[in-house]
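Have a look at the structure below, then the notes.
Apart from one protein chain that is not included, each protein chain of the complex appears where it belongs.
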Amino acid sequence: MAFLRGKLWRYGLCLFFVLALNFFIVQLMPGDPLVHLVGEETYFHLERTNPRALADLRAKYGLDRPVAQRFLSSMVQLARFRLGWSFHYGQPVAQILLYRLKWTLVLLCPAVFVSSLLGLFLGCLSGRPGGNWADRALTPLFLTLYSVPAYCLAFLLLLAFLSFGDFFPLGGMRDPGAGVSIWDVWRHMLLPQAVLVLHATSYLYVIMRSTVRQIFREAYVITALGKGVKPDGVLLRHVLPNALPPYATAVAVNFGFIAGGALLVEVVFSWQGMGSLMYEAVMARDYPILWGCFLVLSLSVIGANALADIFCAAVDPRIRDDRPVS
Amino acid sequence: MTGPCLKRISVGVPVLVLSVLLSAALFPWLLAPISPGTLDSPYLQPDARHLLGTDSIGQDLLSELIYSARISLCVAFLASFAATFLGTLVGMVSGYCEGAWDQWLMRVTDVFLLVPALPLIILLTAYMDAGVLGIALVIGVTAWPATARVVRANVRQERGKNYIRSAQAFGAGNLYVMTVHILPNISQLVLAKGTLVAASAMVAEAGVSFLGLGDPNYKSWGAMLHEAFTGGGLLNGAYLWYMSPIVCISLTVLCLTLLGQRWIEADEEDTLVVGARGKDVPRSSFPHKTPRLRVKGLSVDFLKRDGTVFRALDQLEMTVNGNERLAVVGETGSGKSVLLLALMGLLPRNAAVTGEILYGGMNLCALSEKGFQRLRGKHAAYVPQGAGQALNPMMRVGSQVAEPARVHLKMPKDRAMGLAVEMLAKMGIFPAHRRIGEYPHQYSGGMIQRALTAMGLISGASLILLDEPTKGLDPRSRDHMLRVLKGLEQKTIVMVTHDLAFAQGFADRIGVMLGARLVEMADTAGFFKRPLHPYARALLKAQPRQGLQGMGPYHHQFFHPEGCPFSARCETAFSKCRVMPPMTDMGGRFVRCWRHVA
Partner (left out) sequence: MERSSGDDAFSRLTRPGKGRFSKIFQRRFFTGRLLLLILLMLSPGCSEEEDQAKVHSSGPVLRIGTTMVIKQANPVADYYYNILAMVMTHDSLVRFDEDLKPVPQLAERFSSDREGRVWTFDLDPGARWHDGRPVTPGDVKFTFEYLARHHLSSGWAGHMIEAIETRGHRVVFRLKEPHSRFLINAGFVVRILPGHIWRNISDPHKTENRAVSVGCGPFMLEDFDPAARTVSFRVNRDYYGPLPTIGRVSFQTYGTTDLLALALIKEQVDLYYQYAAGMPVPYVKKLAAQPHLACMWAESMGIPAVLGFNLSSSLVEALAVRRAVALAVDYSQLSACLMNGESRIPTPGLVPPSLSAPADLSPWKQNPDESRALLASMGWRDRDGDGVLETAQGVPAVPTLLVRSDLWGESQVVKLLARDLRKIGLKLRVRSADLSTYLAFLKEGDYDLVLFRTTPWGMMMHAGLGTGYFDGEKTQSLNLCRLKDEAFFALCHEILKTTDPDRLKTLYTKVQRYYAEHLPAVALCWGRSYFPFNKKWQGFSINQLEGGLANRFSWQNLAPSPSKGVEAR
């Protein structure tokens, strides 16, 4: 289909950019590019203890070869998900990333799911025409929540629950000394997840509400009202199907925001996911990890957007027939 | 985005808050009670000397907060400036120069929109070891695409307008047109976008500083949070150390968002359809026969956002007898469609309706939304114009046509669909059983019009309101439509149209509307033989069949806004026309013209 073909082209370009960014940042930085490829500590460490290994690395990254050739080989390496070795963790970068990604997704996926549903429901509720109570109560609430950055919200919850006994742990993912239990992980997950859900819902609510309001201005809604369909029926049968594709796109875009916001929330709650990893990598100048985090996050966001597009194509008959969507 | 309830908050509140913060940023030494160099004991609780307490080195938190405003706002505005400049530039070039440039610029925009911003900012600042300016620049570089998108869309819109065309025709260069003609027209939008970007830049800066990536020499609110987080704020009970920067960040972001949204929505009218707030009536009170429809002194006023009132219908008086067919003609904007919407209770919420619509002994103007819902579709059917998206693009046509039958006649799905097939076939859509499974985008304009008509007729309502039923129909379909409508029995039909020939073939009576008023009402035969109102005469003349003739020359000397709306163009206008003429009864014919006032 032409629509998905066009999108594919778009994602391909984006992927290429994300991959190429690392290469160019490393090239544009002053000094030895190898410092930016392996991180300062490793570089100086190897410089002292094992200059031969440094030379090997130099040859491995092809820093003695022409730029074009080097670019190509780095692309090939990345395409094979060979992201290098982290000397701080003593593990291949890809392995660390996959491990941490798992924990971020544990936090993120339920939050995205719950907030999408909440945003959809509440947005519909107060997007309906007429000065309804939901609109009056929810819009100021969510607009305020929307203005509070996610990690600030995390602090507020932390401060609020500080005195609430021991039920809510103030960080980490498990109790020290305890074994693995889903109940324990869930207990630790509750506060960070509440933060993410609140924050994501505030954005999605605002989007859904304005989408619904906009669709209520469309001619076909007036047609439907003129038919004598009750407002709830209009909402369910006419407004909602039309609101879903843009909402799905918003959810995908929001996934990028939550992924970013989750980074900082993880730091606040000492959640050992991508965010804490990125924080540690920044502090340790562990460039391979830092770069890998960025790559994985970008890939997930691009993936989420692609999913949203596929959803739109599946739902919207106009896209299926390659007609313009006005 | 902001709801009606929030619109009531004037712009003043955010502006006031922002200007207080801005003055804190510009003149911190005026507001801060204690200079930042003065130190007291660390972790003091709030008291009279330290309103918010002290931090881990004994600095007064309130003063620190005020001094930190500078960097926070500075980064936000610098980043916003960079992003807005870049975004506007890209958006204008892309929107103005279509083709390859547009294509490539939009692809680049796509890329930046897809890449998650915060990780990218963290990556860039970590690599660059950035200072304040660096961070602002990095945030700006990641924040421009949204602005570019919106600007591009608006530039494309402006570009098509006549004044740009004429400027280009006069030989104005592209750069000149862009900067002198287009830029001022999108400036408010750019300002609004810039404000929103400033809000998100502030959040991004706070995030980066919170991670400890900021410049330790220049403190911002985010950096304060970083220090509270790492410096023992929690255990020492210095909650205000956390709270105060959080409140400042959130308040600024909220104010910037409110302002930006207001500016974006400034020229967007509130055209939501909302139900009437009158009283409900029991189902049984609706008549089963086809009663007379009587409109008494009906006025509709639209309240514009800028506070002005636009009168779409003015003191309309009209009677349609049972089983009568009335065609209302008139030019676009004369209030014909508003009349139909008013009859159905489908006017937007900013419309104020006064007067009475009496139908079967009920005043429709006093109905509640529920009451109208009982009326609509079942007793009175509304057939909208086929132009635009009158049919739901996501729903099969058959389901939409069958919907009134399912809602009002409580038909099961298969029977309703069967009825829909029947109705579509009756309207000349073949093969109807296959066509019902298609979506509106697979229908031509004429077919949509016919499908809408079928939808209006399906539930057997006795009052039918048609809005331009012949628009987009080819002559054959038009004749078919005429036959179908004429074949309807026991129906009162009010039709709004431009098509005089169709009206002549269809209607029992003709009403002419001009400038929100009815100016003539006559039986069809008499009207076409001898139209009384000069406007009606002009209308008939303008019909192709009479040999295409334009409206007469302009006689501005007798025109007055309060007077006859046609006087500006009327050949027979005279001094009296400066005052609105009354509706004159001329033996069953009504006309609103001083020439016919005895």
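Chains: A and B, in written order; residue numbering restarts at 1 for each.
Definition applied: a residue touches a chain if its C-beta (ideal position, glycine included) is under 8 Å from a C-beta of that chain, and two chains touch if they have at least 3 such contacts.
Bear in mind that the values here come from a model prediction, so they are computed numbers and not experimental data.
A.B. asks: By the document's own contact criterion, which visible chains does the hidden chain reach in the full complex?
C.D. replies: Those shown chains that the absent chain touches are A, B.
A.B. asks: May I ask which residue of B:T230, B:S444, B:Q490 or B:S575 touches the chain that does not appear here?
C.D. replies: B:T230
A.B. asks: For the chain that's not shown, point to the residue among B:S41, B:N162, B:T308 or B:T332 touching it.
C.D. replies: Spelled out, the listed residue whose C-beta touches the missing chain is B:S41.
A.B. asks: Hey, which chain A residues sit against the chain that's not shown?
C.D. replies: 39-45, 48-50, 53, 85, 87-91, 99, 103, 162, 166, 169-178, 267-268, 270, 272, 276, 280, 283-285
A.B. asks: If the missing chain were put back, which residues of chain B would it touch?
C.D. replies: Touch set of chain B with respect to the missing chain: 36-37, 39, 41-43, 56-59, 129, 212, 216-217, 227, 229-236.
Criterion: only the chains that are shown with their structure count from here on.
A.B. asks: Where the centres are mean C-alpha positions, what is the separation of chain A from chain B, in Å?
C.D. replies: Inter-chain centre distance comes to 32 Å.
A.B. asks: Spell out the residues on chain A that touch chain B in their complex, using ranges where they run on.
C.D. replies: My answer: residues 10-11, 13-14, 17-18, 25, 29, 36, 126, 129-131, 135-136, 139-140, 143-144, 146-149, 151-152, 155-156, 158-159, 162, 206, 209-210, 213, 216-231, 233, 237-238, 241-242, 253, 256-257, 259-261, 263-264, 267-268, 278-279, 281-283, 285, 287, 290-291, 293-294, 297-298, 301-302, 305, 315-318, 321, 323, 325-326.
A.B. asks: For chain B, which residues are in contact with chain A within the complex?
C.D. replies: 1-6, 107, 110-111, 113-120, 122-124, 126-128, 199, 203, 206-207, 210-213, 225, 229, 234, 239, 242-243, 246, 249-251, 253-254, 257-258, 271-275, 341, 344, 346, 349, 369, 373-378, 381-382, 384-385, 388-395, 400, 403-404, 407-408, 439, 441-442, 452, 455, 459
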